[in-house]
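The structure appears right after this line, and notes come after that.
As you look at this complex, bear in mind that one protein chain is not there, while each of the others sits in place.
This part shows chain A:
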Amino acid sequence: MEKGGAARIDLKREAREDLSGHVHLLPCCIKHDGPTQVSHYFKPKPTGVVGEEDGLPLQQSHFRGRLLQGTTLPLPHGYSGFVLGKKTPRNKSDENSNSWETNATFQDITYWNHDYAPSQNDDFIRAFHWLTVANALHSPVTPEELESSSFTL
C-alpha cells in the first residue's frame, strides 16, 4: 500500500476529542503551528443579525484589530471533520512512511470573512455543492429513472 506518495490515514472517531464549535477558518494565514490561548483571546459573539436573503445567523469577532464576520456551518449529513496528526514512527522502517491518525473530530466549522458578511455566495459554502453533485453522479440509475428522463438524440 505504501507506494509512491500514498498515505495511510487512520480515521477513528471513538474516544477522540469532539471539537465541534471550536473549529474556525480565518481569512488569513497565521504563520504559527501549535497551541495558543484561543479561547482567552478570540471571542466570537452572535450579532443577533441574520444574513439577508439566506438566513445565516451571523457572529462577529476581532483578530489583530480586524473585524471578522462569521457563521457556523454544520457539516453535511454523513460527513465528519477530522483533525489529523502524523503518526509517531514505531521503528526505523516506519520513519519515512506517510501515516496519519485522528487526534480530534468535529461536526461543524465556523468560517470568517474580513469586511463582508457571510452569504451563500461565499466560495466556502459553495464548495459543499460538490457533495450533492458527487452524490448524484455516483448513485446508481434505476431503469425507471432512465425511462422517465429519456430524450431523443
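As a convention for this text, contacts are C-beta pairs under 8 Å (C-beta built on N, C-alpha and C of every residue); 3 or more make two chains touch, one makes a residue touch a chain; residues count from 1.
Everything below uses one rule, namely that contacts and distances are computed from a predicted model.
Chosen from "Casein kinase II subunit beta", "Ribonuclease", "Trafficking protein particle complex subunit 6B" or "Phosphatidylinositol glycan anchor biosynthesis, class H", the protein name that UniProt gives for the omitted chain reads "Ribonuclease". Interface residues of chain A facing the missing partner chain: 5, 7, 9, 25, 27-32, 36-37, 39-43, 62-67, 98, 100, 114-115, 123-124, 126-127, 129-130, 133.
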